[in-house]
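Below you'll find the structure I mean.
For this depiction, one protein chain was excluded, whereas all remaining protein chains were kept in their positions.
Chain lettering (A and B) follows the sequence in which the chains are written, and residue indices restart at 1 in each chain.
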Amino acid sequence: MTLKTFGAACALTLGVSGAALAEYPERPINMVIPYGAGGATDISARTIAEPLGAAVGKPLVMANVTGAGGATGSVAVQNAKEDGYTMLFARVGSHSVNPAMKATLPYTLEDFRFVTVYEINPVACAVSPSSGITSMEDLIAKVEEGGVTYSSSGVGSLLHLAAVMVLSEFGVEEPLTKTTHIPQKGGGAAATAVLNGTATFLCTNSSAIASFVANEQLVPLMVTTAEPVAGFDVPTAADLGKPALHQLVGWTGIAGPDGLPDDVADKWGTWMASATQDAEFLEKMTSRGSVIELMSPEDANAFIQGQYETFRKLVDDLGMRIEG
Amino acid sequence: MTQRQVQMRLGLGALFASLFLAFFAIPTWVSSPSNVGNVILSPLFWPYALAGFTGLTGCGLVFSGLRQSRHGPPVNAPSEQPGAAWLRLVGMALIMGLTMVLLPRLGMVLTSMLVFVSTALLVRTRHLITALVCAVVVPLVLYAFFAHVAGVAIPQGNLLRLP
Partner (left out) sequence: MSFVDSIAAGLSLVGNIESFLALFIGVAIGVIGGAIPGMSATMAVALTLPFTFAMQPITGILLLLGVYKGGIFGGSIPAILIKTPGTPASSATILDGYPMAEKGEAGRALGMALWSSCTADVISNLSLILFAGWLASFALSFGPPEFFTLILFSLTIIAGVSGESLLRGALSALLGLLLATIGLDLVYGTNRFTFGDPNMMGGLNFIAVLIGLFAIPEILAMVWHPTAHVGKARSLGKNWVTFAEYRRSFKSIVRGSFIGVFLGSIPGIGAAPSAFLSYSEARRTSKNRDNFGKGEIEGVAASEAGNNGVAGATLIPLLALGVPGDVITAIIIGAFMIHGLQPGPMMFILNVDIIYGLFIGLIVSSVFLFLIGTVAIRGFKYVADIPKRILIPAVLVLCIYGVFAVNNNIFDVGVMFVMGWVGFLMVRYHIPAAPFLIAFILGPLLEDNFRQSMLMSGSDPTILLRGPITWFFWTMTLLTIIAIVRAGVRAVKNTPLFDETPEN
């Protein structure tokens, strides 16, 4: 124990003077992915790991720490040493929807220092073809009639909040009582629930339902971005006159514990700048429907904070916050 | 322990557990939002149902225990030296407890070496030298496999940092 404290003290003093960390990284960096293998975050993380590893010059060890909607993995990084050797692939669910919705969350946004946001995922809403709904107006009309349900990958997920936010933006008052939320375990199950008629609609990352849309198993209604999304022949939020929905996008970023030294954050900025230039990476990500948009640490923080505040306001207005 | 004792102890244990769950554990450790519309949708419904079933099973076990003879044959083979056996179990519990303390500090490889040696001694192995060799080799081989082939971030210690 004393040895550890001594070591930590050393690292701290040296860190301030910058001598020891001048050589950062001198060993492999642990990259925590707070979601399971095969998910959007996992694929995104493992795709950037290749060019990023080349830029860093040391191996990146990818570790999936799943559980509680990303909270278990996030806490692992929150409690890690602030030496830049444990970093987190933060995601919209774990770092803006969850903090906005869950009072019981064991961390807040202040516990992390974001070094970048590199990927934006448009959100799309879709219904099953058998529902007879073809446009947002149809959906809203159905909602007013009652009996409309929506699926999500769980309470406090992006999908949960997205459905409520879209309904609320389209003028549905009290969306929580007019519609029913049917949470599922995971994003795949959420899409299946709409396919088999368990739920009426869902709003999720466009990449998660792109194949269902291409196979005409799901009918898209809108996308939340200003620009159209390839494969989704539907109006954008801008076309529909709902610019407030542009905030509603998925993203993936990289964060460290709160006390991450400045020079480490700077290094990540340089590495990410070169990693996101990689042609293969760009091609793979864009073919999956992601928009690659590299943000500096300051921009990333502002972006996440802005999204958090929008979500938090909606959650508070509707009384959706989960206490206890 | 006879068959009757087994059923009786389990039955009484289940009854106690059921009461503990219903009157203390569930009210204290399961939170439920105030706006639950219907009682069957409440997060409390399923745990309470389980507590009820546990109670029923407990009653069944006590009942079946009462039907059995007081002097049945013992269900477990007797241990040769119960005192030493209990001591060894306590020793194993200590090893497990220490493992949890040491894992984040010493790292997985060194801790596993210690676990290997102490467990081998605890079960009084006849092959002491082999055990010592294995205690060094097995954790190292597993480390090499999990860290370098499987790409798992095996915890490293403060004392020893393997490549």
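Here, contacts are C-beta pairs under 8 Å (C-beta built on N, C-alpha and C of every residue); 3 or more make two chains touch, one makes a residue touch a chain.
All values reported here derive from a predicted model rather than from experimental measurement.
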Which of A:Leu52, A:Ala71, A:Ala100 or A:Leu314 contacts the chain that the document leaves out: A:Ala71
Residue ranges of chain B at the interface with the undisplayed chain: 3, 6-7, 9-10, 14, 21, 25, 29-33, 36-38, 40-41, 43, 46-47, 50, 53-54, 57-58, 60-61, 64, 67-70, 72-73, 75-77, 79-80, 85, 88-89, 91-93, 96, 99-100, 103-104, 108, 111-112, 115-117, 119-120, 122-127, 130-131, 134-135, 138-139, 142-143, 145-146, 150-155
Contact footprint on chain A, counting only the chain that is left out: 32, 36-39, 43, 46, 63-69, 71-72, 75-76, 101-102, 104, 106, 149, 154-156, 180-185, 188-189, 191-193, 195-198, 210-212, 214-217, 284, 287-288, 322, 324
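By definition in this document, only the chains that are shown with their structure count from here on.
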Rounded Å distance between chain A and chain B, as computed from the means of their C-alpha atoms: 36
Chain A partner contacts - residues on chain B that touch it in the complex: 31-33, 35, 105, 147, 151-153, 158-159, 161
Touching residues on chain A, where the partner in the complex is chain B: 1, 3-4, 7, 27, 30, 61-63, 319, 322-324
